[in-house]
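Following this message is one structure expressed as structure tokens.
Of the protein chains in this complex, one is absent; all others appear in place.
Every chain is named by a letter (A and B) in the order it is written, and numbering of its residues begins at 1.
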Amino acid sequence: MAGALPSRTRWDRRLLRWVREHLVVFAAIAALFYMFLPIAIVLLFSFNNPAGKFNFTFTKFTWDNWLHPCRPAGMCEAVGVSLKLGLLATLLSTILGTLVAFALVRYRFRGRNATNMLIFLPMATPEVVLGSSLLALFINIGATQGFQTILIAHVLFCVSFVVVTVKARIATLDPALEQAAMDLYAGPFQTFRRVTLPLVMPGIVAGALLAFSLSFDDFIITNFNAGTTVTFPMYVWGISLRGVPPQVNVIGSLMFLVALALVLVGQLFRRSRPA
Amino acid sequence: MSAVAQIPASVPTPPPEPAEAGTTRRFTPYLLLLPGVLWLVLFFLVPMITLASTSLQTGSLEQGYQLTWRWANYTDALGTYREQFFRAFLYAAIATLLALIISYPLAYTIAFKAGRWRNVMLLLVIAPFFTSFLIRTIAWKTILSDTGFVADVMRGLGLLNLSDGRLLNTTFAVVAGLTYNFLPFMTLPLYASLERMDPRLIEAAEDLYSSPFTAFRKVTFPLSMPGVVAGTLLTFIPAAGDFINRRLLGNPQNTVIGDVIDSRFHVIVDYPTAAALSFVLMIAIVILVFAYIKRAGTEELV
Partner (left out) sequence: MTISTSSAGQTGADLHLAGLTKRFGTFSAVDDVSLTVPQGSFFALVGPSGCGKTTTLRMIAGLEYPTAGRIGIGDDDITDRKPYKRPVNTVFQSYALFPHLDIFENVAFGLRRRGVRNVRSQVDEMLALVQLEGYGRRRPAWLSGGQQQRVALARAIINRPQVLLLDEPLGALDLKLRRQMQIELKRIQTEVGLTFVHVTHDQEEAMTMADTIAVMNQGRIEQIGSPGELYDSPATTFVANFLGQSNLIRATVAAQQQDRLLLDAQGVRVTMLAARSQARTKNAYVGVRPEKIRISRGTSPPSAADGETGLSSMDSSMNGGNQLPGVVTDSSYIGVSTQYLVRTAWGQELMVFSQNTGGDDRLSPGDDVVLHWDPAHTFALDATEAIDAGVELEETAERPDPVGAGS
């Protein structure tokens, strides 16, 4: 018997529902704009020719900064130090972290909880505490601060992040695949080389990239343990009170664009193979 | 036969057992762990102990430092810098809350509404990170500067009367900077937690007469709690110790504990006090983390 249906499909109700349903999406996009606003500013102001020493108002457009990025004294040296540091720290922390990740996922052992805690704590500790504690150590043993101490510090806080990233990847690995490999006459080393490693590699690469960006960008911990060595963030900090040259924005923009390009290439590469 | 010991009906391929329970198998995990764990023990645990020890020393740079078990270092430090502690935690708390409010819709959208764009959106969340943290924060100086667009708009709306007419070099700017810098730390754990949720649960709730908001309140939000907690920890903790935002966006009147520790180590060389402050901060954090672990265990941490 056809009765009267409730009038839930009136146009104003529908509009309200559409807005409500998509409110979340609007909020999300607004959040994304908010996140990119400073990046846009950085990029924009890299083309600025500032009137005075401070690069806060846009006066004149110029390519000059991009063409002569190393004009500010000491900046490119600092970038060089940061790059060297980043590469070394990435190499060491990726190796250490990958080993730990395999141990945590593949094996049962005593002290598992303690290990989890030990890996987690450096990620949770404020940088001030990490940096100052290392400094306290170095002072107490009388070590001079410089490149090596910074390197030690960087590897320290990168390892945990590598562990998390690689561990996540290993966990998605179907154990049946390695069993299939063994079933098909591959010994332990062969299995690792032909099946496990290729499949875990994306996680290792992701961990390495993360380690590099963490290292390159670090300021607080580096500042505590640098001595006279100057990394790029330290350079920026030092010069921030006196007036930041636009070339700093150039470096910042470059970092962003290069990283973005790398990730996009990685995505395209993965898109060519089905999920 | 007790059902407890029964193998579950649908056990996917279990990991293989060693053909012989040899010694090599048993030592392998420890060998793998050794380099990484050793590094962390040497350069994380030991420094913590050193920090604790330094905090109990007396002396000066000229005379040298001695371990005198001067617990008064702590009471002095807490007494003198109580305000900075409080301010640091307050700013961190506000920033964390704001980050949660801003991140939740973002994480929700990526988890449930993004479809093919999911990876792109995740990328967009992480991308700002690629620029240097310092440079980003300095960019906020430009955005919030007195002659900038934002300040003009807000002055026009009459909102700036509260902070004597400026945005920059205020508490507002510091908190804004903190919130901004730690957004990905909040978004990603939230997303991870939401992504694991079955969206059909929301459908079931709506089928059972709940409005969208009630469904969120009763189903979605509680199920995303692990992500909320993880995000909160990952945001609050570094924010509590941060001083960069304060230095670049604040003023000398609203220093935080991070400032104090930094200056005690670098400017006014007073290692014991600095170490004591640092350690107190660490203890506060550790208490928080342990409270979390009590409820959730350690497996989800890493």
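By definition in this document, a contact is a pair of C-beta atoms (placed from the backbone, for glycine too) under 8 Å apart; a residue touches a chain by one contact, two chains touch by 3 or more.
Please read these numbers as outputs of a predicted model, since none were measured by experiment.
The chain that is not drawn here is touched, among residues A:186, A:205 or A:260, by A:186.
The chain not displayed touches chain A at residues 174, 176-177, 179-187, 190, 194-195, 198-199, 273-275.
In the analysis below, only the chains that are shown with their structure count from here on.
Taking each chain's centre as the mean of its C-alpha atoms, chain A lies 15 Å from chain B.
Listing the residues of chain A that touch chain B in their complex gives 20-21, 23-25, 27-28, 31-32, 34-39, 41-42, 45, 55-57, 95-97, 99-100, 102-104, 106-109, 113, 115-130, 132-137, 139-140, 152-153, 155-156, 159-160, 163-164, 167, 174-176, 178-179, 182, 213, 216-217, 219-220, 223-224, 232-233, 236-237, 240, 244, 248-249, 251-253, 255-256, 258-260, 263-264, 267. Against chain A, in their complex, chain B makes its touches with residues 12-16, 28-30, 32-33, 35-37, 39-41, 43-48, 50-51, 53-54, 102-103, 105-106, 108-110, 113, 119, 121, 123-125, 127-143, 145, 147-148, 180, 183, 212, 233-234, 237-238, 240-244, 248, 257-258, 261-262, 265-266, 271, 274-275, 278-279, 281-282, 285-286, 289, 293, 298-299, 301-302.
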